[in-house]
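All protein chains of the complex are present and in place, except for one that has been dropped.
Let's look at chain A:
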Amino acid sequence: MALFDSEFLRRLEYLSLVSRRVFRGKLLAQRRTKQLGGGIEFADHREYTPGDDLRYLDWNIYARYGDVLLKRFQEEEDLHVYILLDVSQSMSIASQEKFDYARRIAAALAYIALADMDRVSIYAYADEVKDILPITRGKDRILSVLRFLERLEPSGESTRLKHVASALVQRAQRTGLAIVISDLYDQQGFRDGVDLLRYRRFEPHLIQLHTVEEANPTWLGDLELRDIETGDTRKVTISERKLKQYREVFAEFLHSIDAYCRTYSLSCTRSTIDLPFDELILRMMRAAGVTA
């Protein structure tokens, strides 16, 4: 089955409709900018100065009072959505199911954003930025987004969210929503990257994906564990006791993510890849509807 087949696209359309009707664009926190400009919503008057566009003169005021005032409108600015997609080798576990799932999530979010006339850019990263979809706008660009996602391959020898965050803040012309889609198995810790985004006034949103086997492995016996990213191996004997310890450590890892997000009021969505991607999106919509 192709990564983005017609069924997928049909679901994307459905999600887009749901997003508009139910949540009215709140999913991506559609908002106005603080700048005044060429919008359609009136904001204020100011004195005319030579050179101003005469189309914005308030002729009614001039006829009634003889004052030459210029109408000012609140400029409506598009939201910039930056999707930081983890394409490290750790995402390719379980026959790339996790990677495919992450790409579908990215495609869905991009579609919804484009449908809302937001601007979308995708940063594929591992230990460094592997590929970038330049910022784009308009629903008609969705096919280019999908093609971009389709040609991505897992790569890299580690995961460095901090590197992609640095690249993002340097490249991005404007701040916006930074959606991190990753398993967050960052050898150096994902917090530095998220902190950097926060400091630069991006709004980070974490979507953590993991497989069921990562949360609850069932292997027993003598094993040689191989890190799919780094290639490091460990010869271990896994007993039921060790599995229990693993589950405790993994739960502690998830708990630390929750605590971090709560501390900095970050939104975080976690899912295993056996959950249908549209279900995950709807879950995110509901969460946004509640909090928005």
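What we mean here is this: contacts are C-beta pairs under 8 Å (C-beta built on N, C-alpha and C of every residue); 3 or more make two chains touch, one makes a residue touch a chain; residues count from 1.
The definition used in the following text is that contacts and distances are computed from a predicted model.
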"Extracellular solute-binding protein", "BatA and WFA domain-containing protein", "Sugar ABC transporter permease" or "4-hydroxy-2-oxovalerate aldolase" - which is the UniProt name of the missing chain: "BatA and WFA domain-containing protein"
Option touching the unshown chain, where A:Q96, A:T175 or A:T230 are the choices: A:T230
From A:A2, A:A63 or A:V249, residue that would touch the chain that is not displayed: A:V249
Contact residue for the chain not shown (choose from A:Y14, A:F42 or A:W219): A:W219
Contact set of chain A toward the excluded chain (per top definition): 90, 93, 183, 185, 187, 210-211, 214, 217, 219-230, 232, 234-242, 245-246, 249-250, 253
